[in-house]
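Heads up, one of the protein chains got dropped from this complex, but the rest are sitting where they should.
Here is subunit A:
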Amino acid sequence: MNQTINQTKPKSLLYLDGVSVSFDGFKALNSLSFVVEPGELRAIIGPNGAGKTTMMDIITGKTRPDEGQVFFKGDIDLTQRDEAEIANLGIGRKFQKPTVFESHTVWDNLELALNRRRGVFPTLFYRLTADDKARIEEILSTVRLSARRDDLAANLSHGQKQWLEIGMLLAQEPELLLVDEPVAGMTDAETAETAILLKEIAKTRSVVVVEHDMGFIRELGVKVTCLAEGSVLAEGSIDFVSSDPKVIENYLGR
């Protein structure tokens, strides 16, 4: 066991080992171990309360684990850092409910997300350069929002808000993207487009997607991890995982 750890850890992008956390006696995560390789697109499924969102909270520094190790790029200990630091290390997060800055325009949302110095004085004296402009244009076309750049984010449709948030994550230039239920509440056409978008994004970085929609996961066609009661139940291709009797009993069967 130790040997496998020593081999996987330095090569991994994200490495969780024996992570446990409990809230008021409820064990949200129970000795969870989980590895994401560089450049990997990974889907996570599991019933409600399996600990999917808690896992993201731990990776992004919102929650501290009671025990266990969390490493980024092999040797950066994430349990010692807070949200802002972790975001600047290159981990982006999309929330379950689309969260964009509603009283800003689509353009300003992306400008704020852009991977530039984020201190008080650098932002106070920031000037939009031609490079930054080009980068925002590029992201706008990736997330198909070029025509709505000057609209307030509040006026976007639900699906467009989801895309804008994905666009903001791209602007952050993360190496690892954590995406929580990106197609919840989307139409079938939007879901299909989102699958294409995520596959496109995963070409240049690692992406972890939490999703309930099995059709969407099948469309992604990637390695699947099934969580239940705070630990990993099964891991493998979608067909392998969905035929596992434990997964059927805990999740799919219900």
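Of note:
Note that a contact is a pair of C-beta atoms (placed from the backbone, for glycine too) under 8 Å apart; a residue touches a chain by one contact, two chains touch by 3 or more; residues count from 1.
The working rule: contacts and distances are computed from a predicted model.
Think of the chain that is not pictured: of "Acyl-CoA carboxylase subunit beta", "Sulfur oxidation c-type cytochrome SoxX", "Na(+)/H(+) antiporter subunit B" or "Urea ABC transporter permease subunit UrtC", UniProt labels it "Urea ABC transporter permease subunit UrtC". When the missing chain is restored to the complex, the residue among A:29, A:50 or A:87 that touches it is A:87. Within the complete assembly, A:113 is the residue of A:45, A:113 or A:136 that touches the hidden chain. The missing chain, though absent from the display, is touched by one residue of A:13, A:28, A:168 or A:241; that residue is A:168.
Mapped onto subunit A, contacts with the missing chain fall at residues 60, 62, 83-84, 87-88, 92-93, 95, 99-105, 108, 111-113, 118-120, 123-126, 150-152, 168, 172.
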